[in-house]
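A short write-up of the structure that comes next.
Note that one protein chain of the assembly has been removed; the remaining protein chains are unaltered in position.
When the chains are written out, they are named A and B in that same order, and each has its own residue count from 1.
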Amino acid sequence: MRYVKISKANTYKFLERLKAKGTLYAPTKISEKFYDFREVNDVKAVQFDYNRTIRPPRRFFYPARETMFTFDTTKVELYENVPEDETIILFGVHSCDIVGLRIVDSEFIDENPDPYYKKRRESGIIIGLSCLPDEYCFCNVRRVDFVDAGFDLFFHELPDGFLVRVGTVTGHKLIDPNMDIFGEITQEDVDYMTAFNEKRGEMFPIQGNWDDLRYFLELRRDHPMYARESEKCLGCGNCTLTCPTCRCYDVKDIPSIDGMTGERVRVWDSCQFRSHGLVAGPHNFRPTKESRFENRYMCKNAYNKDTTTAYCVGCGRCTYFCPADINFRKNLMEIGGYKEAV
Amino acid sequence: MVDTGKSVYDTHKCRLLRKYDLTDMETLFLFRFEDPVVAQDWRFKPGQFVEVSLLGLGEVPISICSSARRMGFFELCIRNAGRVTSAIHKLTPGSLVGVRGPYGNGFPMDQFHGRDLLCVAAGLGMAPLRSVFLYAIDNRWQFGNITIINTAKYGPELLFEKELEAMKDIATAENIAIVQSVTRDPDYPGLHGRATEHMEKANVDPDNCAVAMCGPPAMYRGMFDYLVEKGYDPRYIFVTLERRMKCGVGKCGHCNIGTATSWKYVCKDGPVFDYYAITSIPGLI
Partner (left out) sequence: MAIIEECGDICRPKIGVYALTSCYGCQLKLATVQKIMEIVQAVEIESFYMISSASRMGSDVDVAFVEGSVSTEKDLEELKEIREHSRILVALGACAVNGGVQSWAEGDKDYKKLYAEVYGEGKITMQGRQATPVSDHVKVDYFLPGCPPEEDELMYFISAFLFGTFPEPKDYPVCAECRLAGNSCILIEKGEPCLGPVTTAGCKARCLSHNVPCIGCRGPVPHGTAWFDSLAKLFKEKGFDRDYIRDRMKIFGAHDENLEPMLDKIFGGSK
């Protein structure tokens, strides 16, 4: 792997140059406590020290609402609405979110590829950024706190800039023409990275790994946690809509007024909504708030064979952005019998 | 996965040729592919389903109920139960619809070869099992004795009742037992009772029999207990499940079931599951 170094000042220059290569999105402060990936106009507004964005990065490749087809109802013809040629550049993606995207890839590209997602994703550029955990983070026990795939470049914090790992050919192509602002790394930088990672590892609120959690979830299906916690739940779906790996969608046809044409749109759905498990009849496979609540705990802790991790990457969004203060990590620790780090 | 250059949502145009009313709620629809190339190449396995599109209204997943040996045509038995299905019921022959698929794993018919076959259906469950049954008849030499048990709550709800009755003559000569029974209809002139109550009429050998079932979860539980007790091999007991399959290709998440150790898409990992999956994965039935 190739490693280079860039100063903080030059990083702004680099971001400026990236804007010429596509549409650049980066973490932006949107309110007192919240951040979101937003299109970068002023590179000085890019946040290098943020915990998590309110909307997950998947939305750039899998929009919350998109027209899949337009159609002609009389000829019964569907016209695929292929996404425009556009390079989406995401800067400042944490390791949890990078794995999150790979999990969406595993479902939307690796098997029965979804043409819309695939096209956007394959022309996208992902630039990672190191981070320090807060009390909501548990990517370490999900084994995704350090990534070795899924990024073109990865920026690791140094005292005066970043050590950059180059992950792909696209990454090399971003570095090579810009060697006026990148430089070679030193032994000191490597030592800093080691110390940074060590400090970071100790900061997580829980240690170890949760590989056995899915078995405990199955063995303790009747745990009182579900009734107790789902009682607090508002059923608003924020946990799923902010999740970097949730993928559920609903599809609807919208005809034109004359009924001759129309569009088939897909919109993000949530398993926390009543209609998610509803079929004609009507019969609901997840009729209660508790059954919908439990559904998410099962789904997020299932095993993804492509990333060899759980579907949950431990980013903490579902807890941080839960209006009802339901703590996913602590509830799972109760099921798994894990203890907080001292 | 072979990249065919076709989108996973590729939809084929199909023309409705005929409608046959089966019950008050269910009608059988015969469709033909418009594109001769698709008509020639399109194959499916018994137990698979298609997504039928009425542009402007939406899509519904429907099990294919015709014989897989019949090319270019296929039949769907559709219950008038929702927004899209009620509109399909209003279609007249000659109308065009969009069809995607086939989707799902289907019954592993290859594994059934060389064995006796027992099909047990309740209510609308007869639709996918008709495809299994017709497959067995069309490939008669691949199977030993065959029994089909078709049940419903009330006589007028028995799907394909007349068709099965009409087959009875030749069936006997072909070692095929056809049993039709109702559970809640005292006025029905034929047999009464659940499938388990008519198993003595089955002509199959438990030691060498494949079982395909489709019906409500309660029926599966009852049949499982019965079959295992009588010595049927659990490896050859299969059931098909119904869920809300919106995309059909393991994406939209509506049909997800199971637990964290065994998280399944009914549309992709199913809808056909074997005995061990059903009994070991909580939440499947």
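One rule holds in what follows: a contact is a pair of C-beta atoms (placed from the backbone, for glycine too) under 8 Å apart; a residue touches a chain by one contact, two chains touch by 3 or more.
Quick caveat: nothing in here was measured; it's all calculated off a predicted structure.
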item	value
Touch criterion as defined above, residue of A:K8, A:K21, A:R274 or A:K339 at the omitted chain	A:R274
Among A:D85, A:D180, A:D222 or A:D325, the residue in touch with the chain that has been omitted	A:D325
In chain B, positions touching the absent partner	54, 56-57, 83, 87, 90
Sites on chain A contacted by the missing partner chain, in the whole complex	30-34, 36, 38, 54-55, 64-65, 73, 231-238, 241-242, 252, 254-259, 262, 268, 270, 273-275, 289, 321, 323-325
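As a working rule, only the chains that are shown with their structure count from here on.
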item	value
CA centroid of chain A to CA centroid of chain B, Å	39
Touching residues on chain A, where the partner in the complex is chain B	68-69, 71-73, 75-78, 80, 107-108, 110-115, 213-215, 217-218, 221, 246-253, 255, 259, 262, 264, 266, 269, 271, 276-281, 285, 295, 297-299, 301-303
Touching residues (chain side chain B, partner chain A) in the complex	1, 3, 7-9, 11, 13, 53, 55-60, 79, 81-82, 85, 96-98, 242-244, 246-247, 249-254, 256-263, 268, 282-283
